[in-house]
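Input: a single structure, listed below in structure tokens.
A single protein chain has been omitted; all remaining protein chains appear in their positions.
Moving on to chain A:
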Amino acid sequence: MKDLPDTEERKAGLKGLGCSRKRVEDARFTQGKGNYVDDIKMAGMLHGDFVRSPYAHARVKSINAEAALALPGVIAVLTAKDLEPLGLHWMPTLAGDKQMVLADGKVLFQGQEVAFVVATDRYIAADAVDLVEVDYEDLPVVVDPFKAQDPDAPVLREDLEGVTEGAHGPRRHHNHIFTWEAGDEAGANAAIDGAEVVAEETIYYHRTHPCPLETCGCVASMDKVNGKLTLYGTFQAPHVVRTVASLLSGIDEHNIRVVSPDIGGGFGNKVGVYPGYVCSIVATIVTGKPVKWVEDRMENLMATAFARDYWMTGRIGATKDGRITGLHAHVTADHGAFDACADPTKFPAGFFHICTGSYDIPAAYCAVDGIYTNKAPGGVAYRCSFRVTEAAYFIERMIEVLAIKLGMDAAELRAKNFIRKEQFPYTSALGWEYDSGDYHTAWDKALKAVGYEALRKEQAERVEAFKRGETRKLLGIGLTHFTEIVGAGPVKNCDILGMGMFDSCEIRIHPTGSAIARLGTISQGQGHATTFAQILASEIGISADKITVEEGDTDTAPYGLGTYGSRSTPVAGAATAMAGRKIRAKAQMIAAYLLEVHDDDLEWDIDRFVVKGAPERFKTMAEIAYASYNQAIPGVEPGLEAVSYYDPPNMTYPFGAYICVMEIDVDTGEHEIRQFYALDDCGTRINPMIIEGQVHGGLTEALAIAMGQEIAYDDIGNVKTGTLMDFFLPTAWETPHYTTDHTETPSPHHPIGAKGVGESPNVGGVPAFSNAVHDAFRAFGLTQTHMPHDHWRIWKTARDLGLHG
């Protein structure tokens, strides 16, 4: 074999798996040369803007667009009546429901799209929006999912009156969407009823919003002569958008090109299909000109895909010494006016049934009731796999509640109930097969890193000092050990609108030994162009610097289901590795021919095939690539290309241990995060720099959600948090410093053992921050208080506990 320095040098030159390769995207972005949807400008382009409902529930009696149409520069005003002949006044949602594209007779939430104005300029379009006269007759509003189930609650969805069977089974009330369940209810109840200790709690995960810095938008352009529609947009799943656009419009799929250009953050907000897209397509077909629609921030917060709004009630049973015996969960899920969740079709509550978390719970059951209210539709996975952050928050709060009931340390309670390393692959009581994990090692490392025992001692002393009147600040220690489930998913049970959730990679090696890879996913900041090239570099021995990665253009990229739910690395990353292996297999045949040996006499060595026992005889991948284009090799087709459509055998289960140490000022409700330690295990690590960046970002989104961010409504359905003045996004000033750490437990079924990480910090972060707040008040009798823990709510908690004297 080669001597060591040469081997190491060649390996390092690949910039493959495990190295903190600098991002190839950055030169463009730092110079302002990104190409986001609002940067797209086409000749003759028109601008679309929506007339939106000021009411949360009202009958639309009339729409008068005369004055708007009289304004110079206004080309068209579309209403449901215009879309109806095309069958586009309603559209299917990803959740098996349907949604109004434009108000059809009534409006069901504030901010709902009523009419679409098309004008030559965005200012004129905005002026015209003001000139459209809509006559409303307001109707009773329901914003509470429990009141929505009263027998005499107003009927929200008149289109579904009398429909007793929904997309996910029977509907038991006119505002009920579905009941979905998993596990064995009788078994769980028996385990809990017979338990020595039972804790019960209702935990609300409030309504919030992904709020990427770039709002949603598109540019639709119909070439009427060639019959070709081009659609640029903020799409996390461009291929699915093409299929949906074809099914809705009747335009053949090959005549539709969907392009996701650079995307300014997605976080689940850009998975769905929104009325703006449909209206822009109709408008370009009607006018024959390109039409741009980009929503503003208020529209984004009010109308475009909220997240969470889960009322979760849990019962958990345990032995006196803290061994959990059973878990029962019931969720009332507020879906707003239309069920527009973006979940795999068979899972109307996403993967909420990962709610047994990191724990070996022998009996469990969960049920979720989806309910209509007069709120915006959505329920998307805001930086998490489908409803997984809800599940993680639920179990990590329930553990804390149980620890209080048991009078036990919550760290010890967790360790006592963790699934043990030797139990993997582990089948949970709710039916998941966890692929791999080593929770105790991660947990011990985390506790040690923060000096857990000393912290508890300090906390106890602080409580005493507080009681003596020597301080007004309390100390909270927020613990979390989360298990995610990502990488949807096996085609056998995961699909979006019938499309199996595989993903893909196509590789073409150029004659001089560089390459292009195209994938079915689309980066929104995750750095795919950097990391997928790294996966490939390690597989095929071509430096990542010589591999271009492209995504997002449906005319060139292979079909894939897109980027959300941390599925890119688990699914498309696997496809990339598998396509790389196909390249290598063909390269081996070519090398054997060139070296005049049998295929089996060769072995792979970093970037070349070497004749076994004769290290001086080899062909590098670059040499093989060249040969594949310029030599007639018997029995081998010219060229060096491969494609892989990867159907994962299972999901992956990243996990982590997070600890937040928080100071809370009892008199002002302000908090200060003194320390945040995040240990993540995402299996094989592709690029540690990017992993760390993902963790910082996810934790900051978790900080926002836990500590202040919400979409709040008043009783008549007005959105109270519709601007960034009211909707909390932390600045550099409020954001703490994070310490990151890791363990590495590869996924046994993933070709390179990677599990995905982008969403872990949000899933684990929210309970860590929230548990810290709860823990600060634990000594004063607090068991549960709802997020977001803004200053006012924390102050109120302190007051209610009698701490203001």
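Note that contacts are C-beta pairs under 8 Å (C-beta built on N, C-alpha and C of every residue); 3 or more make two chains touch, one makes a residue touch a chain; residues count from 1.
Methods note: contacts and distances are computed from a predicted model.
For the chain of the complex excluded from view, the name given in UniProt is "Carbon-monoxide dehydrogenase small subunit" [choices: "Peptide ABC transporter permease", "Carbon-monoxide dehydrogenase small subunit", "ANTAR domain-containing response regulator" or "Cell division protein FtsX"]. Checked against the full complex, the one of A:I263, A:A318, A:I354 or A:A544 touching the unshown chain is A:I263.
In the complete complex, the residue from A:P212, A:G314, A:G476 or A:G669 that touches the missing chain is A:P212. Taking the complete complex into account, A:T700 is the one of A:Q459, A:T700, A:S760 or A:T797 that touches the chain left out. Seen across the whole complex, the unshown chain contacts chain A at 22-23, 25-34, 36, 38-39, 41, 122-124, 127, 211-215, 262-265, 267, 294, 296-297, 524-527, 689-690, 692-701, 723-725, 729, 731-733, 735, 737-738.
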